[in-house]
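Omission of a single protein chain aside, the complex is shown with its protein chains in their original locations.
Moving on, here comes chain A:
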């Protein structure tokens, strides 16, 4: 099994 990372978007007001 390969581990997949889910990206989290940057927060820029």
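Note that contacts are C-beta pairs under 8 Å (C-beta built on N, C-alpha and C of every residue); 3 or more make two chains touch, one makes a residue touch a chain; residues count from 1.
Rule of thumb we're sticking to: contacts and distances are computed from a predicted model.
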Chain left out of the displayed complex - its UniProt protein name, from "PqqD family protein", "ABC transporter permease", "Carbon-phosphorus lyase complex subunit PhnI" or "Cysteine hydrolase": "PqqD family protein"
Chain A residues touching the omitted chain (full complex): 1-13
